[in-house]
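Only a single protein chain was left out; the remaining protein chains are all shown in position.
And now, chain A:
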Amino acid sequence: MGFVNDVVPISVTGRSPELDELLVLVARGDETAFERLYDRLIASVFGLIRRVVRDRAQAEEVAQEVMVEVWRTAARFDPARGGAMAWVMTVAHRRAVDRVRSAQASSDREDRVARMGGEVAYDHVAETVTTRLEGERVRRCLDGLTELQRQAVTMAYYGGYSYPEVAGLLKVPLGTVKTRMRDGLVRLRDCMGVER
């Protein structure tokens, strides 16, 4: 099976005006722009979905849905309200989470809980992250969080858990989880130097 190996890495540190322009062109029906956008983003989109959904075949399905949704709804993208990369990744994350939540019969959920524990996500992430220059920074920033902040953020983002589920798994109060998700992300944002 052939794999894409010419994917251009995206800088973690800043917003890409070029990506924003591509997405604006996509909204006007420009298939060539869509193809370029695809090449730039698909590895991130697929990687995230695979992290959440886990099953490779399902991750491919969801990634396809996401890219078609990006094509279909590109007109909703407004560069004044955020970058193209975040916009696409938000679509991808929602779709991935929808998939795992809708597939969650209770027994299935037990399996996922058992598989995941509460820290596996991070360890697994850390392995992948070390292979990428951009990822180094993300890992360093994750290391700068408190244990609870890190678990709350990664279980929600990579595990696809809602905050009440995270609270249940970590056996901490709901209010604490909400707060740790927010202050954890704020600390990550400041560490990564995300533009505001």
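Throughout what follows, contacts are C-beta pairs under 8 Å (C-beta built on N, C-alpha and C of every residue); 3 or more make two chains touch, one makes a residue touch a chain; residues count from 1.
Basically, contacts and distances are computed from a predicted model.
Asks: One chain of this complex is missing from the view, so tell me which of "Regulator of SigK", "Amino acid ABC transporter permease", "Osmoprotectant transport system ATP-binding protein" or "succinate dehydrogenase" is its UniProt name.
Replies: Protein name of the absent chain (UniProt record): "Regulator of SigK".
Asks: Can you list where chain A touches the absent chain?
Replies: 1-5, 7, 9-10, 12, 15, 27, 29, 31, 34-35, 38, 42-48, 50-51, 59-60, 63-64, 67-68, 71-76, 81-83, 85-86, 89-90, 92-94, 97, 125, 128-129, 132, 134-135, 138-139, 153-154, 156-158, 161-164, 166, 175, 177-186, 188-189, 192, 194-196
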